[in-house]
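Got a structure for you, questions after.
Every protein chain except one is present and positioned as in the full complex.
Going in written order, the chains are labelled A, B and C, and every chain counts its residues from 1.
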Amino acid sequence: MIAAAIVALLITLALTLIRAFMGPSIYDRILAVNSFGTKTVLLIVVGGHALGWFSYIDIALMYALVNFVGTLAVMRFFEQYNPRGEQL
Amino acid sequence: MHELLEHYNYWIVVILMMMGLYIVIASSNLVKKLIGLSVFQVSVFILYITFGKVTEGSPPIITDNTDVYSNPLPHVLILTAIVVGVATTSVGLALIVRIQEAYGSIDEDEIHDMDDKDDFHIEKQV
Amino acid sequence: MIENLQLLIDVSLLAFLVLIVFASIKMTDLFVVTMLFGIFSFVSALLFLDLDAVDVAFTEAAVGAGFTTVLMLSALRLTQPYENVKHRHSVLALFIVILTGAALFYGIADFPDMGDPNAPVHQHVAPEYIQLTQQKIDIPNVVTAVLASFRGYDTFGETVVIFSAGVAVLLLLGMGQVKCKQEPEENLVLWVVVKPMIALILIFGLYVQFHGDFGAGGGFQAGVIFASGFILYSLVFGEMYARRVVPAAILPRLAALGVLIYGVTGLMSLLSNKPFLDYNALSSDPVSGQHLGILLVEAGVGLAVFSTILLIYYSFSGREVKHHA
Partner (left out) sequence: MMIIDWISDICLLLGGILTLTGAVGLLRLPDFFTRLHAASVTETLAAMLLIIGIILDTGFTLDSAKLMLLILIMIIANPTITHALCRAAANGGNTPEMETGNPLQSSSQTVSQSSQDKQVQTETEISGKEPK
């Protein structure tokens, strides 16, 4: 089952990446990038357990925190640059 | 086929490296050039880490379970290289911000044009 | 089965890397390129994890994906986030790239096979380091031992490089000032959630700092994580408040103090007629001397990295947007 979960996660990553490339609005891209980050955390947990990576849980925790900070930063700076409206 | 399977990491490293180089040369936007440099940098990191890997080896953290460890030396070099890389990137970005404030543009071609015009004016005055 | 899985993960991650870079070559919106570079770092960190480099994966995730993204975004705020497509030298670049690439591909054919235990890299210094770490330093993480003890000189140099990068950014951009109009909008949900999250990030930073001897982690990573906690505070509550918690003026001093802790640890061993940075002199028992030395050095590195990173962030985000007349 773990193998199936890993394959599902890899396909998910590919699909999310396609959404990040397609856009169309900047919010779609932010959503896709954030979603990509979450899926990598899951891939680390599942893959790390299956393949026996060393201290994978610390790294998964760290990824989750960094992903949170990064996405908030993207939103904050986008809001600063483009405060009201102006559809991209 | 054997060659391809044993070396696929290296192939991808070269492809990434060349893509980074392409961005650096092709794009005239300075921020994008820095991103290209960072891509180049990461490809070198992957190259080093691939060198350090030993088949069936475990990470270089000593446990009772195994005797075969991957090579710790590339890890140390790359660990510090990453942090130094971000320090140099930040200095580069600071320079770009100052260029933007001085010229009103971060496009290399436009900056060159402005410089040429300035030189022309100075020659005229002389 | 397991090997097939590993191969599958490895190959798909490499494919993702190529796809991401290929897409970001075509994009002209630099916001998007920066975000894509963030996930590029994420994926490459995952690849490092797969190639047994736990510490490197940790650093790349914290520095590459976290801080570099924030830094580039704050630089984009001060410049233009669009690339002019007309100014591209595609033909010249393609020519150079194909030429160089062909040369490199030719060179690759001579490389040793991936994971070959008899490759020249694994013959010379590395086995000694692994053996000596067990005998003389007695901490499990060989990477930390090599970083802080065997190659302490290099790491000292790198700490100084980071410190001087901070000084350079400070000279170029200044400390910056905060105006009220830059404050973020009120968002109650974010405020409630982020407060405990910051506490968690800071505790995690401390864990990484002091757990570096036993597992993945160390001063470099902990410094970045600690700084990202404060960066998060400044992003959500406004930089004005963040500067009240950690004033910008003390950051250069803290960075200098970090480098100083490292240097003084080295000087202590000079006092007892041992070489610079020989931690055996720090205690009567050589092994506990090594432990103490590594702890002090990592603390110095952590402090220097933390304050430099936060200083660079303040310099960029505190600068006013000036439009060229």
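Here is the rule we use: contacts are C-beta pairs under 8 Å (C-beta built on N, C-alpha and C of every residue); 3 or more make two chains touch, one makes a residue touch a chain.
Quantities reported herein were computed from a predicted structural model and do not represent experimental measurements.
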item: Touching partners, among the displayed chains, of the absent chain; value: A, C
item: Footprint left on chain A by the chain that the document does not show; value: 1-2, 4-5, 7-9, 11-12, 15-16, 18-19, 25, 27-28, 30-32, 34-35, 38-39, 41-42, 45-46, 49, 57-58, 60-61, 64-65, 67-68, 71-72, 75, 78-79, 82, 84-87
item: Residues from chain C at the interface with the omitted partner, ascending; value: 187-190, 193-194, 197, 200
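Note that in this section only the chains that are shown with their structure count from here on.
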item: Farthest-lying chain, centroid of Cα atoms versus that of chain C; value: A
item: Rounded Å distance, chain A centre to chain C centre (Cα mean); value: 20
item: Intercentroid distance (Cα basis), chain C paired with chain B, Å; value: 14
item: Two or more partner chains touched - positions in chain A; value: 53-55
item: Where chain B touches two or more other chains, by residue; value: 58-59, 61
item: In the complex, chain A residues that touch chain C; value: 3, 6-7, 10, 13-14, 17, 20-21, 23, 26, 29-30, 33, 36-37, 40, 43-44, 47-48, 50-51, 53-56, 58-59, 61-63, 65-70, 72-74, 76-81, 88
item: Chain C residues within the chain B interface of the complex; value: 10-11, 14, 17-18, 21-22, 24-25, 30, 33-34, 37, 40-41, 44, 47-48, 51-56, 59-60, 63-64, 67-68, 71-72, 75-76, 78-80, 83-84, 87-90, 92-94, 96-97, 100-101, 104-105, 108-109, 111, 113-117, 119, 121-122, 125-126, 129-130, 133-134, 140-143, 146-147, 151, 154-155, 158, 161-162, 165-166, 168-169, 172-173, 214-216, 218, 220, 224, 305, 308, 312, 315-316, 319, 322-325
item: Sites on chain A touched by chain B in the complex; value: 53-55
